[in-house]
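Removed from the display is one protein chain of the complex; every other protein chain stays in position.
To keep things simple, chains are lettered A, B and C as they appear, and every chain counts its residues starting from 1.
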């Protein structure tokens, strides 16, 4: 690209801006016969499941999807960025029995969700071999991907969900959570998981574990905050512990899990809040490794007076680092490069002191009380970012999983 | 790609073929409110026009689109591969007043047609500056492209056309060709054009012109033949002269005008006819330059016994070559490479003799009677291809056009 | 690319043409120490071998390479487009013992040749496990590719060959073909191969085999002709039978074996002959399948009066087709598409009749006498192409090979 071209100018009235000025496009509605087929399939299922995807959030289909779930009482799972289309606090959300729900469901309704690696490609051993898929997607190319769908619906999510709700009402279809065997099965798992989480999150011994940290964060942030999240365990465990009750209020690292995007996402979200939702807060939850990619963006937040609350869940590394003693041993040893795996970082880095670069003070937290106090102080600040650096147990980890990450089918 | 990979084998039952085995996907329907808006816009137009695109053919929307046109009597134009969705012989087809129709229309309904270079990007000077566009497309990314649409409908063409017909019936909307001023304007141009074409096509002096050739071909081929076409003038003039009354019965060189695709298209179409429409014929109309790309495919037609009728409209070059005298002068001159422009080919090449390579005889035509006799003989042959080589006037050309090819707006 | 840009013009004196007007670039010479190392390695070898690659031809290094080979009497192999740098008729050429030469050599000097798939990547089982490579290449990125070279020389081939010849002369290094054990080993294989080829090429029973065809062609074409070649067996067997005694006089299908390039190569070569070597002839040897890609280019040869001699070695398919009886059986059978493999073509296609398209006559050959007569007639024609269509035995094949094509090492 020659400099003459890069620095060329064009008059604004010569630039064709029609496309950008156009109203949002009203997308296609479902063929009525497919809605009927979908209703039949769901109404005759023994173990139906709804998966609410990012597509439902993009489609602004929250009202319609909530009505569908509430009318039918079918258990649902959100995908990471589908969280909040139906509130995470809904009694029909079965995120805490996710593995079981995927494994046992006999009919799954995909609302703007795709059977990619995040949903294990819809294959055994993570899904039942003969599960029937009802797939609703705005991109026809996605239909039948990974598995052949029983009912493949090309449609905007909103009109589909409205039409399906009406069809199922005609069939008087609604599960009874109190008595339906499918709900019983799921509730058992939910209870077991809730007990695990309760035990973990109530264990406030220092250094803290992830569950205790997230419980304390969740208890103190506004329920309508926009949550940005990146990291390994931080993002994975935080997904279950930090709740979204509004759609489009969660920004994860996304399809390829690219690290370093969190502060940029948070800045964009905070600019949007400033213009469209004054008072709404952005909470940017970062693993310490993730923060290491783009932490310098704190300068941008200061420059534009954006009150982003940056929470760093600091375990001294990626998936875990060293405790202080081991770290000091390594530093005293002959060759740090040989002793240190690339996934371990420095010990107890005081990222909160980055605030001092800008003449302010950050928050170092080691206890649940520290977290509560720090979040309260951060919420009181409205014209600059805050950093809350939470030092946790480097060996803290997820609940053991029934399946490995990225489990593949035999194929 | 290592040879080990290229020659690897996988068991058929290990290959996941679900996607390919799936039924055709039922695509999205229009939002009802948009149908209503489109109906309002059309019903209040002074000079409405329908453009039927390739998308309407792919959507298998012919019944619905025909009913729409016949009920409303709105003039329509087909794009090259949209020909036949509504028959070219329909009284509502205004291809012979195309320039005027595009220029004067105040409301245009695009049914699976796109405002790309083939439609001059929808810009002045080829379109009215304030024309309103109603755009119906299955790809939302295409909506508002080139110009902002007044009504942008994301939908499969068939359900949209059905719903629009119903809406317009409610409004009792239907033009009277005999009296409506817009029809009067167009009919004047149609008449003028018909007179030009009639004069040209009736001029059977030898060497023939394009119009006389195509009139003779059209008069003798079955009306349900699949027509494959490539070349410069051959494809352009042939588009108006060779009629399609069935959808998906025309294969042009396509979006980028790539030459050499004709015989391959014809072979594929003939294989399809063999299996799905025995007796239906494929007529492959080639400029001589176009035939020079892939003429060797005649061998494939013989090998598989495919009765493709290859018609070569031979003007000794691309857009035109030399007459015999000039050609001989050049060949006698000192340096043929200096005298011969790259767009001129050898004089009166006897392509029909390629049949003799396979022990058969082709047809050389110089007159309308020759053409009639040759097409008849070719139609009688059902187990091998035929070649009809029509020598025309190298200076024959299109009707003078009001606008240059690829006319651009000021922008 | 907008049409405005495609049709834009720039004044010639504004176009910077310096680069193109520059003299040929004199490329780098070898480091003297490397020449010495190469000389040491060769002079102490038990079974030295020179491989003359396309790079030696491009470098115009023929005089220097010939002197090197003649002074040292080291056996050499040409790569396909390295043929003629040293004449194929040189007593030191061991193409007829190629497999043995590659397998047994203990020191190999690569002159502009690369250990890619055409040289089996330099790996076992085609090469000795501990073979030492002296590699001379103008691209340093190629050095040590596939195998680590004992001596890796970045240099233009010509100055390297000159310097090496001088160095070896100092060491008085020269093999005695009459007595050296390495020469004995190779000569045994050469004799055995010569007997096979002699037997095959003397078998003039009809339909002819490849060897008899090529012997007849070779006997009748000028020894300084440019030979263009493409096809499967046609190119492979022809490489050994049609000799090149001048560099840059052979154009094979090239690195990726792309078919359809032959006639285009022949036209370019004939245009070059017309301007730089009047009277030199171009012989374009085509398999029938290869000719099917670009046979229409005959028109270009006629248009520009290029006396290319197109020889089609016609075995009714790719690597072989059907004999007449089988072909007729298939054509009479119910479904030709099921009976005909995609590698078989029509039977005894009379490609020579393509001449009649241009008012001339081609040559059909079934016997060695036919071939002799046809080549003589074709050579007498100087202002248009000729086609010689030689019908051979569809089952004719190469000599059985010790190793499969594309043999790979265990790795």
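FYI, a residue touches a chain if its C-beta (ideal position, glycine included) is under 8 Å from a C-beta of that chain, and two chains touch if they have at least 3 such contacts.
On a predicted model such as this, the values are computed, not experimentally measured, just so you know.
S.K.: Which of the chains on display does the removed chain touch in the whole complex?
M.R.: Listed by label, the shown chains it touches are A, C.
S.K.: Have a look at C:91, C:140 or C:222 and name the one touching the chain we're not showing.
M.R.: Missing-chain contact among the listed residues: C:140.
S.K.: Touch as defined at the start, partner being the missing chain; which of A:58, A:346 or A:372 qualifies?
M.R.: A:346
S.K.: Which of these, A:195, A:356 or A:369, touches the one chain of the complex that we don't see?
M.R.: A:356
S.K.: If I consider the whole complex, including the chain that's not displayed, which of C:156, C:230 or C:352 touches that chain?
M.R.: C:156
S.K.: State which residues belonging to chain C touch the missing partner chain.
M.R.: The missing chain touches chain C at positions 14, 16, 18-19, 21-22, 25-34, 138, 140, 143-145, 147-149, 152-156, 159, 411.
S.K.: What residues on chain A make contact with the chain left out of this view?
M.R.: On the chain A side, contact with the omitted chain comes from 2-4, 271, 291-296, 299, 302-305, 331, 336-337, 340, 345-346, 349-351, 353-354, 356-359, 406, 408.
Operating definition for what follows: only the chains that are shown with their structure count from here on.
S.K.: Determine the shape of the graph in which chains are vertices and touching pairs are edges (line, ring, star, complete, other).
M.R.: line
S.K.: State the chain with the largest centre-to-centre distance from chain B, centres being mean CA positions.
M.R.: In terms of C-alpha centroids, the chain at the greatest distance from chain B is A.
S.K.: Between copies chain B and chain C, what's the superposition rotation on C-alpha atoms, in steps of 5 degrees?
M.R.: Superposing the C-alpha atoms of chain B on chain C needs a rotation of 180 degrees.
S.K.: Using mean CA coordinates as chain centres, what's the chain A-chain B distance in Å?
M.R.: 50
S.K.: Using CA atom averages as chain centres, what separation in Å is found between chain A and chain C?
M.R.: Those two chain centres are 62 Å apart.
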